[in-house]
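A single protein chain has been omitted; all remaining protein chains appear in their positions.
Per-chain residue numbering starts at 1, and chain names A and B are given in the order in which the chains are listed.
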Amino acid sequence: MVALAVAGVLAVFLLYTALGGGSIELLQPSNLGGHAGTVSLTGNVRGPVTGDAKTDTGLRFSLHNIRGSSPLIPIVYRGSVPDLFKIGRDVNLTGHLEGGTFVANQMTTKCPSKYTATPKNNI
Amino acid sequence: MADLGRAALVVSLGLALYATAAGTLGALEKRRRLADSARNALIACFCSTAVASLVLALALVHHDFSFAYVASHTSRDLSTIYALTAFWGGQEGSLLLWLLVLTAYGALAVVLNRRLLRDLIVWVVPVIGGISAFFAFILVAVSSPFQTQVPAVDGAGLTPSLQNPYMVAHPPMLYLGYVGLTVPFAFAAAAMISGHTDERWIVATRRWTLAAWMFLGFGQILGAHWAYVEVGWGGYYAWDPVENAALMPWLAATAFLHSVMIQERKGMLRVWNMILVALAFELAVFGDFLTRSGVINSIHSFAKSSIGAWFLAFVVVTTLFSVALILWRLPLLRARTKLESPLSREATFLYNNLLLVALCLTVLWGVIFPILTEIFVGQTRTIGRPYYDFFLRIFGLPLLLLMGIGPLIAWRRSSVRALLKTLRWPIAAAVVAGGSLIAAGAGSSRPGLIAYTFSAFVLATIVVELVRGTRVTGSLFQLIARNRRRYGGYIVHAAIVLLAIGIAGSSAYQTEREQKLAIGQSMIVAGHTVTYKGLEHERTGVANETRAVLALSGRVHGTIRSGVNSYFTGDNSREVGIHTDWLRAEDTYVIFDQQQGKYVYFKVLIKPLVNLIWVAGFVFLGGSLVALWPDAREQRRLVARLALARG
Partner (left out) sequence: MTELILGGLIAAAAVVLVALPFFLGSDEQLDAVDDAGERRLALIDERDRALAALKELEFDHRAGKIDDADYRALVGPLRRAAADALQALDADGPQE
């Protein structure tokens, strides 16, 4: 009886996550190309950084793979800029591709390589 | 000095291996001297690990930069206390802390129980020895805190955002919890290996499990508070994999603490309890693996390193070991009594367990989903907040309700009539509460309303229980003192209810507003007027601090300072301003988002009842301590029982 309940519960998760569109794909600049819809893009911030995230034109910079080679993806970001944002930091962006530019409205930073117990999350 | 540390760890490894080998041999051949020697080896292992820890601690305090670890995690200007907290600030040091706590718990467990439970202890020693040997091996061969280098002039320092009291308390407290779950696991394994699968291993480890669970729970609330006030995005839990790493074993341990009560009373659920305790232990180690390997895209993770593979192997091996043991002893573990009715206290405990494990598996699924999709579908997909919120409600709200029904429903079997009769006051309280809440506007969030109503119900049942019990014993103090486990448990339930109310209020009924203000301008959020008064600048030894001064008026009055610290190292860190209205347990939370010329973008959140969460943390601690409190009578009874059996 217990086993059945557990199996039932697991089936519910599987259905929810597979069908419910509850998941979002994690990509890097090297495999971003051609993806439609909202995705999560992780990469390293490259300059120059121009603009203002609070204006219509947005904050503009480029994103490169954290490791390995990749194209440089132009980013337009509108929203709250996390504390640790700067050139050379690893960030995670949520948004979609528009033409060749990635338009994002959520950004989080990974703390630099050492152990820090702080999630830097702007919801 | 680093050589001494390295040597001490090698000695620890050797002793742990000896404890495993000699302990196994001594237990198999029933040779007392060998078993005692193995036990002593475990104690000696703690001593040598303590020496290694002392070496590292002294190196940190004396800023000995010939230690690579000291150089990369501290700097000369770091105060003593933060230099010490750097002990667990990095991978190698935190592993050493794990081993220290593990050997300390192990030594204590075998010493305290050496007379009462000899036939179990002989197997507990090699199990803990084996686990300690793994960690000692990692510390000696894979990730040593005693790497040396040419002494640097100064160290890299501790990230400024980590220099706060939370860093002092949060990780050690979590470790006391994680590692503490090893003790019941070791006793359970010992029970299965020795064939003594009755309740004695549970009775022996009950306080250990409770203590570990208490530390893990309180440690998480500390972490949530840290996130809330220091990290400052307005929330306290992000369902980040590393946060979940602590939640999962805690949920499994909560289920275990409840189901052992059934085993003690009815001899049921014995297989289930073995599975649960192994699950709690595996999740604790798995959580550690998650944090260290960086295998999941988590904001918390340590740098990726080879250590992940070792940990994964350890988790796989120990899981297979546990499964094999349970399958082997299945005939011994099979229950002798069955569930008589789906409407009984036994049944509510079972439902409680199912819900807790379901929630635990939900979180686990969410955590490993990216890995699974990467392997099977070729895409890495992550699951967001809505998934967790959905299942938290589906499983959490019924759990809340059960907390009220469980203590009042009869054992073995009950009827709907009897149940309604016992519950009449709590049901009335819930109806009244629900009605008033709807009138007050709480109907805007259905889950929030349900959470509040259920909470009122549970609080009423606890009050009813306390009132009834006090009528019998005469005083509340006597009541609690004579039944520490039960009433300590009720206090913990009250804490969980406060937690539920705090979470519901601050999430379902939160108001959020973002606006740019010039000096003199105001914004209105849920009856609060926030006026931007001016900007302050201060230069400290480590940063340029900018603070916007805001005046709060309307429902409450006060001043809030919110701004940014620009550290000379080049990093920025937002410092949020929080005004707490203790009467309403409500917070006005202001985030300094960005400056734009003479304007500043502010994000203001009104979080009702959020402070109940922190109050709940202390109530939780208090209730756990009451339940944990040693009972001289119980101890005497255990001794007498054993004497009687020996004849």
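Rule of thumb we're sticking to: a contact is a pair of C-beta atoms (placed from the backbone, for glycine too) under 8 Å apart; a residue touches a chain by one contact, two chains touch by 3 or more.
Quick caveat, the model's predicted, so the values are computed rather than measured.
J.: Check the whole complex and report which displayed chains the hidden chain contacts.
T.: Spelled out, the missing chain touches these shown chains: B.
J.: Taking the entire complex into account, which one of B:125, B:408 or B:564 touches the absent chain?
T.: In the complete complex, the chain left out is touched by residue B:408.
J.: Of the residues B:77, B:154, B:198 or B:536, which one touches the chain left out of the display?
T.: Missing-chain contact among the listed residues: B:198.
J.: For the chain left off this view, which of B:32, B:334 or B:636 is in contact with it?
T.: Going through B:32, B:334 or B:636 one by one, B:32 is the residue touching the chain not shown.
J.: Spell out the interface residues on subunit B facing the chain that's missing from view.
T.: Residues of subunit B in touch with the missing chain: 1, 3-4, 7-8, 11, 15, 18, 30-37, 40-41, 43-44, 47-48, 51, 118-119, 122, 196, 198-200, 264-265, 267, 408, 410-412, 418, 421-422, 465, 468-469, 471-472, 637, 641-642, 644-647.
By our rule, only the chains that are shown with their structure count from here on.
J.: Taking the complex as given, what residues does subunit B use to touch subunit A?
T.: Contacts found on subunit B: 72-73, 89-91, 94, 159, 161-162, 167, 170-171, 223, 226-227, 230-231, 233-235, 238, 240, 242-243, 272, 297, 299-300, 302-303, 350, 354, 357-358, 361-362, 365, 369-370, 373, 379-387, 390-391, 516, 564, 570-574, 591, 593-594, 596, 601, 603.
J.: Going by the contact rule set out above, which residues of subunit A touch subunit B in the complex?
T.: So the residues of subunit A in touch with subunit B come to 2, 5-6, 9-10, 13, 16-17, 20, 22-27, 40, 42, 52-54, 80-81, 83-84, 86, 92, 108-123.
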